[in-house]
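A protein chain is absent from this complex, but the other protein chains hold their places.
Chain IDs A and B follow the sequence of writing; residue 1 opens each chain.
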Amino acid sequence: MSVDSEPQAPQQAEQGDAGAAFGVTARLRLLIAERPILVLLVVLALLIALTGAIEPRYLSLRGLRNTLLLAAPMGIMAAGQTVLMLTRGIDLSVAMVATAAAYVVGFQAGAGVGTALLLGLLTGAALGAVNGIGVGVFRVHPLIMTLAMSSILLGLFSQWAQTVLLGATSVDPFVRLLGAGAFLGNLLPYNTLVWAGVAVVLIVGLRSSGLGRMIYALGDNPVATRLAGVREWQVLIVVYALSGFFAALAGVLIAGQTGAVDLRLAQEFLLPSIAAAVIGGTSLFGGMGSYSGTILGALILSVLNTMMVFLNAPQALRQVVFGGIVIALAWLYAAATRDR
Amino acid sequence: MSEAAPQADLLRTEEVAKRYGSVVALRSASLAVAPGEIHALLGANGAGKSTLVKILAGVVGADAGKVAVHGAPVELRRPLDALGAGLGTVFQDPALVPDLSVEQNFRLTGVPAERVLGWLARMEVEVPDLDRLVKHLPLPILRLLDLARALAHEPELLMLDEITAALPGDYVETVFGVMREWRAEGRSVLFITHRLGEVLEVCDRATVLRDGADVATLTPSEGDEHTLVEAMLGEGAPTRTQGAREPDPEARGPVVLEARELAARDVLKGCSLELRAGEILGVVGLEGQGQERLFDVLSGDRPFDGGELRVEGQRVKPRSPFDMIRRGVVLVPADRLHALLPQRSLRENLASALYNRVRRWLTPVRGERSAVAQTVERLEIDTRAQRQVRRLSGGNQQKVAVGRWLAAGFRTLLCFDPTRGIDIGTKEQLYRLLRELADDGAAILYYASEFTEAPVICDRILVVYDGAVIAELDPAEADEATLLNAAHGLEEHAT
Partner (left out) sequence: MTTATDERATSPATTPGARLQRWLRRHGWTIGVWLLLLAFILWYATLIPAFGEFQIASIARNSLPTVYLALAQSVVVIAGGIDLGIGALMVLANSASALLMEDQSFAMTLVIAVGVVLGAAFLNALVGLVIAVSEIPDVVVTLGMLFVYSGLALLVLPSPGGGTSPGLRFLFTGSETGVGTNYWMPILMLALPTALLAWWMTRSRRGLSLYAIGSDLGAAYLSGVSIRRAKVVSYAVAGGFAGLAGIALTTLANSGDPRFINALNALLASLAAVVLGGIVLGGGVGSVVGAVAAGIILFTLNPILTAMGIDPNTTQVVRGVLIVLVMMVAGLLEWRRRRAE
């Protein structure tokens, strides 16, 4: 046993904190810092109850199903955002990448739905990889890179919307089923099944694969990670490609839900995809967070969305509220975990 | 200690304490500076000297303790408070904004340029062009600008934190001149330095800090270095005998790492060395002689633009640290924070160098658990706060920085000042570990900022000065004075 000159005894500090939960605020701080999932679950339950109070019909299996139906594409898009944020990145092109994938699936419908889906998802991954090359190899700021990607795609589709893509707006019945259908007596949406698959892969992968380790490492300390011999660009290309893939998957599900593809298909999902990850406790500055938090974040946003629809709040107001929530929660998490 | 009547003290601090998160920087520091004296503040690295100065300068707030100037308590919450109380500071790092010109810096602080220039003229320093950006000026000039700027405030007490570390000899004399002038006017100087010779030369009294508390106030006199060193280091001061061993040239293996005339910008100017398997090769030098860049270049983290680098005879031009790591050359960087994932667990940290190849990404490497467990055991890492390594103590963090290479494997270890700010016990543990590794055939390049350290554990010692290796010394003959002389580039010109 070594004796350290810095008589700080971390274990004492920990015990001290645990025992020193004098006030309610201190207790709450500790809870948020140590058990964010628990806090989020409570918040989710409260929100569901509140929504039920506003509109009793919501507290039914149908209401629950609708919550899942909206939360699944949100949560899948937020999956990419979560992985990126863990590496200190962000992707503002997810909405346009999702639209791109939906267009590709529609455009390739003639080749069979399986091939079309595969091509759509690959397109998403490829666009993401281009983002990753820009950020990882050429060191472009992620915001600029993904914003520019979004702008380029929008320009392309605006141009093609009246020509090449005219026939690509319809959605295959299978995609509709995937995006809007449900089973188990019309209770469990298929898109939630897809979401569950994504969740399992991501939660297990982040925790116990080498890549998962490197994603956390890169976000926590890029210098230490580089000095450990990791080539950042490799990790970055993979995570941006993953984000593109998840965005594409979400785009397909959204298209299945709306029944038609257009330019603004996924536009309303950009903010929730970021907000879900932030609410779930993933730091925009890397190294901390998990996908399980993001799942709860997506559910919370979905319930909140439903509640505001019941309250007849316009879409614009929802945007203001979500934006405010991002700031408030980021502040809360920062305050709860500071100096500990 | 406080023979002088309290009211006579210009500055008095009582039991000042400060902690950063879980790290205690100052436990309880008391200090009294009389008017008209040059008072030295001494202590080993991490003893809390700079923290005390920052508190007195109003840069960081103390957690506890009192500060009084001329007997009246003062609140030092901002730098302006300190200036108002007559405490002027030259910090360890230049306090000039690098991207602004000298003139803009004066404007920013609202110090009249004439007053600063007046002081520079009095120091007989050539006045730099005021339109130049600070980042383009040489460090010694910046230090003197800092000094002139502090003097322009006419402080009662002038605090100089390691100002001489970056100065050539004649400028050191200039600074001493200013200090003596200040004393002659009945004002005081608080002087921090690592060079004991300077303390003996100019200081009237010295207060020694150890582990964040004051342990003695002495009146240094000629030939007193040992008393000072003992006070600074306490009981467990490392001595030559500890890690010493008979140098046995036969036992040394082949050259594994070879640098020939390495040059990088104006920092490295033709640096050559040969590192053999089975040896610990020491590097010493004054601050800022290019040693940090040397290690960065050798580790592949930064490029070089001249000379060549060979690993086991093969020429390499690394593009990233990976190119060196794959050849077995690994770095334990100067700053612990550059080797740790502070928010991640001990296990993830120790395993962090296992996954730098894409083919290991899909599954955790088999044997991760055992590699980690062995490392923890070998290094005797305290695992009580293992959920986040930022909660480990400094010594344990340093072990993690070394440990991640034990877990991943290496042939050549580049250690940059690994013992900075850690306790004697951990230090000795590291010494033993490095010796074991060398005996097992590893090659180790070891930079030590403490001149007393290199002779203790190294087989050979290289001295860097101005971006090049200028001398090789035998540890048996390398006492602190010899090393200091060599490090100042004096050997060639010695009388």
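As a working rule, a residue touches a chain if its C-beta (ideal position, glycine included) is under 8 Å from a C-beta of that chain, and two chains touch if they have at least 3 such contacts.
Only a predicted model underlies this, so the values are computations on that prediction, with no experimental measurement involved.
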(request) Write out, one label after another, the shown chains that touch the chain missing from the document. (result) A, B
(message) For the chain left out of this view, which of B:109, B:272, B:374 or B:485 touches it?
(response) B:109
(request) Have a look at A:31, A:59, A:109 or A:152 and name the one touching the chain we're not showing. (result) A:152
(message) Tell me which of A:274, A:288 or A:301 is the one touching the absent chain.
(response) A:274
(request) Looking beyond the chains shown, say which of B:8, B:64 or B:80 touches the absent one. (result) B:80
(request) Out of B:100, B:165, B:229 or B:358, point to the residue that touches the absent chain in the complete complex. (result) B:100
(message) List every residue of chain B that touches the chain not included in the displayed model.
(response) 57, 59, 78-80, 91, 93-100, 104-105, 107-110, 126-129, 131-133, 137-141, 168-170, 264-265, 302-303, 305, 466, 489, 493
(message) Need a quick check: the contact residues on chain A for the chain that isn't drawn.
(response) 90, 92, 134, 138-141, 143-145, 147-152, 154-156, 158-159, 267, 271, 274, 278, 284-285, 314-327, 330-331, 334-335, 338
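As a convention for this text, only the chains that are shown with their structure count from here on.
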(request) Could you grab the centroid distance between chain A and chain B? Build each centroid from C-alpha atoms only and quote it in angstrom. (result) 44
(message) Taking the touch rule as given, give the residues of chain A at its contact with chain B in the complex, in rising order.
(response) 1-11, 13-14, 208-211, 213-214, 216-217, 220-221, 223-231, 234, 238, 287-288, 339-340
(request) Mind listing the chain B positions that touch chain A in their complex? (result) 19, 21-24, 27, 46, 211, 299, 301, 320-322, 325-326, 331, 333, 337-344, 348, 351-356, 358, 360-365, 380, 382, 384-385, 391-396, 404, 408, 421-426, 429
